[in-house]
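Of the protein chains in this complex, all but one are displayed in their positions.
The first chain written gets the first letter, and so on, giving A, B and C; residue counts start at 1 in each chain.
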Amino acid sequence: MTHRHETRFRVRYAETDQMGIVYYANYLVWMEIGRVEFCRSIGVQYSAMEREDGILLTVAEANCRYQAPALYDEEVVVVTWLDAAHPRMVTFAYEMRAADGRKLATGYTKHVFCGRDLRPARLPEKYWPQFGISRQV
Amino acid sequence: MTHRHETRFRVRYAETDQMGIVYYANYLVWMEIGRVEFCRSIGVQYSAMEREDGILLTVAEANCRYQAPALYDEEVVVVTWLDAAHPRMVTFAYEMRAADGRKLATGYTKHVFCGRDLRPARLPEKYWPQFGISRQV
Amino acid sequence: MTHRHETRFRVRYAETDQMGIVYYANYLVWMEIGRVEFCRSIGVQYSAMEREDGILLTVAEANCRYQAPALYDEEVVVVTWLDAAHPRMVTFAYEMRAADGRKLATGYTKHVFCGRDLRPARLPEKYWPQFGISRQV
Partner (left out) sequence: MTHRHETRFRVRYAETDQMGIVYYANYLVWMEIGRVEFCRSIGVQYSAMEREDGILLTVAEANCRYQAPALYDEEVVVVTWLDAAHPRMVTFAYEMRAADGRKLATGYTKHVFCGRDLRPARLPEKYWPQFGISRQV
């Protein structure tokens, strides 16, 4: 549960607003990038899980605390880790900072595993080890 | 083919960029709003066509000429009309202006009717009258 | 503080994702629409406050709990109200539901008033009555 994955990308012009900084909803897009790359780093390709196993990661809650504005064209680092994982739910935590070290934001997203019909489903057991879920749970 | 439909909405903060004006890709979102409302005005509910008939309107080409910048919170009018319609393709044309009369942009989008598999399909005949397509075509 | 404002709009195609529902970050865009229209309803035009008074409403925290998926083309109602207001900060709360009554989501956003330099600033006193801020505070 202590594995932390770092993803880097540059702020797009499209992500700024007329305040001259990144529009606040885009941090949730960045969290999505962070958790997809986190999943890849633990051996889970989210796109294949969705396409082949019909398991979707729906969002139950999202939270973001903004500390410093992110600026156009700067490199952003999203650090992502698992905060909690169960066969039916998973919580990711995020820390976003600029390449120059400024702490931009922290946040978390709570997810419910669902089938293609968007009804709650159990994560297939083959994925449990990667998410650190033990059989006894 | 001369029916022109007007749709109105306000510019969202999310749609601006650090230039202090609306980011250019958002005009294509506005065209989408315009053509969906145009379709509704001719008796075609696009969401039902997609869900019930499995007919999707994929985009083959999009073009936009920007004349004056659109500003946050101002009301925008999108005028939409059919430029061409065939059982396999349709072209919409758009004129966007601000409520104060400034001409913001003009554009067009060319579409191919497709099935759920995203392969080209014919528009079901029941929709031909609304799109002004005659049987002889 | 008990004034609640309702804003209505249709879900855009651009707002959906391949899960067939509205992408989660877009709820924060909807909150923005809700609070701007709430402000208009209490006599505050946010765009003018930003342009003329140089007062920006930066976001310090955003939270959203998702209850049911929002679908393409359906009408969404965002109910917005003031949860707390001080000369330096304001918190808005939101409830989003579909026109058919389904509760879609609830959320809140905490804001800090800033100047054009994005440094914290006091809300000019002329705006206090609308936000329900009393002189004694």
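In this text, a contact is a pair of C-beta atoms (placed from the backbone, for glycine too) under 8 Å apart; a residue touches a chain by one contact, two chains touch by 3 or more.
Just so it is clear, the model here is predicted, and its values are computed rather than measured.
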Residue touching the undisplayed chain, where the options are A:36, A:98, A:118 or A:133: A:36
Contact residue for the chain not shown (choose from C:27, C:46, C:72 or C:113): C:72
Residues from subunit B at the interface with the omitted partner, ascending: 19-21, 24-26, 28-29, 32, 56, 58-66, 69, 118
For subunit A, the residues touching the chain missing from this view: 9, 12-14, 29, 32-33, 36, 45-47, 72-73
Contacts of subunit C with the absent chain, listed as residue ranges: 13-14, 16-21, 23, 25, 72
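In this section, only the chains that are shown with their structure count from here on.
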Where subunit B and subunit C are represented by their mean Cα positions, the distance between them in whole Å: 28
Whole-Å separation of chain centres (CA-atom averages), subunit A against subunit B: 33
Touching two or more other chains - residue numbers and ranges from subunit B: 13-14, 72
